[in-house]
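Have a look at this one before I ask anything.
A single protein chain has been omitted from the complex, and every remaining protein chain is retained in its original position.
On to chain A.
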Amino acid sequence: MGWGFLTYTTGNFMAANSNRPTSPHLQIYQLPLTGMISISHRITGVMLSVGLLFVVYILSAVSGGTSSYGQMQAMLGNWLVTLMYWGFVYALFFHLCHGVRHLFWDAGHSFDKETLDYYAKIELGAALALTFIALIFI
């Protein structure tokens, strides 16, 4: 090999760099269902962690006595807060269901490609069912 490749590389560096094909970015790469579920698990995990701040607030309000309890309930009576509460419960059960799926994986089970989408749909459905049970029957 001669030294010509050095001048070739430096001479065409900028042009070559901008024209080279790139691997799919997150913005244009359409995630499969399993990928969507995977990132949702992480996003719900972070959201639920933020939700814990509200749990600490609620427990503090209860410990503060009847007046702070009443204020807390008045605040939670807002429809927007109720909507967030439903979302919180669904996120919780989704995170729980996919967490169980992770435990199965950790045990070395159910890695087959054919069942991945099937289990993903079961998780989403189970989370929805658990949310309704929690909100209506408990």
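We take it that a contact is a pair of C-beta atoms (placed from the backbone, for glycine too) under 8 Å apart; a residue touches a chain by one contact, two chains touch by 3 or more; residues count from 1.
As a working rule, contacts and distances are computed from a predicted model.
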| item | value |
| --- | --- |
| Among "Response regulator transcription factor", "Succinate dehydrogenase hydrophobic membrane anchor subunit", "Glycine betaine/proline transport system permease protein" or "(2Fe-2S)-binding protein", the UniProt name of the subunit that does not appear here | "Succinate dehydrogenase hydrophobic membrane anchor subunit" |
| Sole contact to the chain not displayed, among A:32, A:45 or A:125 | A:45 |
| Of A:36, A:59, A:83 or A:129, the residue in touch with the unshown chain | A:59 |
| Absent-chain interface as seen on chain A, which is shown | 42, 45-46, 48-49, 52-53, 55-56, 58-63, 65-66, 69-70, 72-73, 76, 85, 89, 92-93, 96, 99-100, 102-103, 106, 134, 138 |
